[in-house]
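One protein chain is absent from this view; the other protein chains keep their places.
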Amino acid sequence: MSASSLSRIWKVIGCLAICLPLTGCWSRVEINDRAFATMMYVDKGEIEGNVKLALTFALPNRLIPSQGGGGGSGTQGNPYDVVSKEGKNVAIAYRLIQSDLSRKINWGQLRVIVIGEGLAKRGIQPLLEFLAREPDFHLKAYVFITEGETTHLEEAPAVFERLPSEVLREFAKQRTVINTSLKDLLVARYYGNDTIISMLVSPKKKMISEKNKTARWIGTGGAAIIRDGKMSTKMAVNEMRGGLWIMNELKDAVISIHSPTDGGEISYRVVKAATKIKPEVRKDKIVFHITSKAQGDLVSVDSDLNPSDPKQHELVARELSKEVERRIKAALDKTQKIGADSFILGRYLEWNYPKEWKQIKNNWDTIYENQVEFDIRASIEVKSQGTITKSPWERWAG
Amino acid sequence: MTIFRWFKTAKSALGNPGLDPIRSVAGQPNANPQQPSDLEEAIDAPISMEQRIGWYREQFDRCSDVVYFSFVAGAGTACSVIFIQGIINEETLHRQIIEAAMTIRSGESSEQFVRQLFEGRRLPVSSMDITASLTEGLRRILLGEVLLIVDGDARMILFPIEKFAMRAVSNAENEVVIRGPRDAFVEDISTNLTLLRRRLKSPALKTETYFFGKHTQTKVLITYIDGICMEGLVDEVKHRLSRIRIDGVLGSSYIQEAVADNPFSPFPQTMYTERPDVVAGALLEGRVAIFVDSTPMQIIAPVTFYMMMQSAEDYYQNYISATWIRWIRYLYLLISLLLPSLYVAVTTYHPEMLPANLLITVAGSRDIVPFPAIVEAFLMEISFEAIREATVRMPKQIGQAISVIGALVIGTAAVQAGIVSGAMVIIVSITGIASFIIPHYELGLALRVLRFPIMIMAGVFGLLGIVTGIILTFLHLVSLRSFGTPYLTPTAPLVLADWKDVAVRAPWWRMKARPHLYQTDHEKREHFGKPKLPEEEGSS
Amino acid sequence: MVLLILVYLLIFGYEWMFARRKQMDRRSITIVMILLVCGFLYAAIQIVYPYSLTPNPLLQEAFRPLSHMIWRE
Partner (left out) sequence: MERIPHSQLIMLLIIFEFTATISFVLGPLAAVSNYDAWIALIAAGMIGWGFAWISYKLAMRRPQQFFVQYGSQIIGRWLHIPLSLLLVFYFLHSASIILREFGDFMVTEYYQQTPIWAVAAVIGLCVACAVRIGFEGIFRCAQGFFFIILGSIFIVPFFINKEMNFAMMSALVKHRELPEILRGAYLASPMYGGIFVILVFFPWIKNGKKTMRSLGLATAVAIFCVLIHLVPAMMIFSPKLVGDLTYPDLELMRYISVGDFLENLDPILVASWSSGIFLTISLYLFCAVFSLSQLLKMPDYKPLSFSVTAIVVTLSITMARSSNELTLYMKHAGMLFAYICQFAIPLLYLTVDTIRGKFQKTKYPAK
């Protein structure tokens, strides 16, 4: 028994001794030694060829209603800060920022990347290279392009949310803009590197929340078409909405049409949109059949149309479908004009016609520009007419 | 596998009659496997009473509580009784032995008196024993019996009329239930046995007696239900008991430690209980209960990990709510083991795991704390352990004061002073509550102990360290056995049939078979079918 | 290196105790010890000469012709 208990002692000593050198805790970084980057701005630098990187950090000590011990911070100043540096590439700029910070940068919470227009026009590949290699980045991170310089956006206060990154995340979650993630950019590389990224605008506005000072407001506006890794043109908001239809990302949208009867405005809220894309290879061209289905709920009627009349109703529904078709068409035409397969329709071809795709893969951009046709069909069922069945206009008229 | 080999050798040892512990008839104290060494050989009593009393006086030298009383019984026979004051029923002694012996019956000769005395016809007592061995007499006196010496006869009579001071049967204090029976075991073994007998009125309930402790001579009963309990298990229990050599047994845990399979494990390998209904239930499942005198906690063996996660209340409640409560217990078992380490691992290694808003809150609360998370966790956990221990050990009134001070110091003051973070206080409190939810105290203790090494691992390796800790613990549990039954029985090895009382608490009409024990043949229980609805009953 | 020696010493101590407790035969003890020494030597060589031979390049050499056939590179 003594030998066995001795061996137990050995075992315990052994475990401890093995643990001892391990107490180095190499990767340990206390939570209060980390700086959580919540948003990343990348733009072209002052010097030609340089990149300007700006990171938004949350400042936890200002976000907590501190009681007593915290040293009375709280309402003073914003609960976040933006640090920006310029470097030859993103990695260098990042090292520069890090060397200026007392805490270690943690990428784990980074969900939004904003690219400045200038850099986007120069090409987003160098940025992608950095983002894709760093293991802490989530491929889920949303990517936006901002109109003008990113600096404007950096200045915009987050009015509704605690942090500006939350604002952009909510934009993406609501799906009112095309939400392009890092993953989509990476996938696009395999199909000619064309894609679409929604754009942000930051107009100046007098803000009541900021004591009536003029400040910038973060808003959405259109999208940028990326051709071969470079931003080539902008897409207007309406066209971008069409894009949402194509990408099957539409959650809800309000579409206004002119009444076929008297040209008054009729607005519908479109929900449950679903789009199917089917390619068809014909002799000399490729046709994409795009079929959209959705449900429309009446929002408002500014015309003499009687929504409870089935005949008129059908008329309006057809008009609504046509409007959607027009929107989709507009979006596609825009991309086709510059030969950028932004919606990556090529992959549908690859999935369904693997052999044909192999032949045309290499000059897909030109084929897309010249030999692709679209057959767009939208069918929107109008189901609900809202709380009231008769239009208030009707009474006045009657 | 070592355990296996050991088991085999144990079996073969059992087969050897030389090592077989001496069987005794129920209720009848028998020759003890372990006697005080200086009295090893039985000394035959000489005929002369004086000589015998002299021998006893010599043995009980300087024992002021031994009473020697000599009297002349009927027909002029000189008798004397030897007993220890205070541990016998003097009333009985007086009325039924001395008074009855002293009555003079006319025409009774001395020889007649002695013959009738030894035949048990002279005295109105319920039980008596005859011995011719001085040493046996000595031992029995110490057990609280009265020794009657008759002059001129080498035989002596022993009257078991012991009466120890004892507590009345009262409410169970540690295993409280709401609906079930309230009575709990007391320190007196015969009372305890009656509590059990009252529940199991069956001749199949066997109780075998042993004595342990060189100086305490503690009575130990092995109880089991013949026909339900495996023979091999009883033999195994006896074999393990037969190895015990000990000075004194002051509580059932002495026996518990002596019969454990793996003496180096923090986990309890036998269960204790103070509730007679729990013992009865265990016996009905085919287990063995070991009663130890002078302790209200009796031992049940074999046990499994999951048995200790069950409370007696589970069986007195509606089975659906009992199942729910059981799941809550499993959840909190994990929490009590892992929560502080998870907190440490997540905040120092994997902050990206927390959703942004929560992360900011946690980071903000930790911002002013001067210690690393692991140190903070250790500090808090250790002070919490101290408070818990202090409250348990102190008298109730002081205990309350301690808990108030503790709550004040740890809860409010420390946070306000910025020494610990508010989040950590929450974590520690939840952990503390979680560890109270585990019904079996010893299991809770084991988990409390294990929490600290896992915390260190979490501090060194984050989640990987926690996983390592869990794996090592699990490996230990998997290799652990309680009297041959693997400790994690229904899950590893998998016995799906037993999940009825582990994953859920099945209703009684579904508990058709007894739980699977090592080598058991898994016998069927008496059971009834699912109760029918009135309309079903009517139609059939 | 210090760590390595420490770890190996620990294993050695543990095995030694285990052997004594189990009263293992001489042969088993010798085998275990030889294995320990081999492992230690291998590790030590790898530490002292970081570019010394490991089994992988050897295997890779051995299978080179076959793998060429498969991957046609």
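Residue numbering begins at 1 within each chain, and the chains themselves are lettered A, B and C in the order written.
Methods note: a contact is a pair of C-beta atoms (placed from the backbone, for glycine too) under 8 Å apart; a residue touches a chain by one contact, two chains touch by 3 or more.
Not measured: the values here are computed from a predicted model.
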Which displayed chains the unshown chain touches: A, B, C
Omitted-chain contact residue, chosen from A:186, A:237 or A:330: A:186
Interface residues of subunit A (partner: the chain not displayed): 15, 18, 22, 24, 26-27, 108, 135, 138-140, 183, 186-187, 190, 276-277, 347-348, 350-352, 354
Touch list for subunit C against the chain that is not drawn: 7-8, 11, 14-15, 18-19, 22, 24-25, 27-29, 31-32, 35-36, 38-40, 42-43, 46, 54-56, 59-60, 62-64, 66-67, 70-71
Chain not shown, touching residues in subunit B: 1, 4, 346, 349-350, 352-358, 461-468, 470-472, 474-475, 478-479, 486, 488, 491-494
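Just so it is clear, only the chains that are shown with their structure count from here on.
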Chain centre separation in whole Å, for subunit C relative to subunit B (CA means): 49
Centroid distance [mean C-alpha coordinates] between subunit B and subunit A, Å: 65
For subunit A, residues that touch 2 or more chains besides their own: none
Touch list for subunit A against partner subunit B, complex: 8, 19, 22-25, 27-32, 34, 36, 38, 58, 60-61, 63-64, 66-71, 106-109, 111, 136, 162-163, 166
Sites on subunit B touched by subunit A in the complex: 264, 347-353, 356-357, 359-369, 372-373, 415-418, 456, 459-462
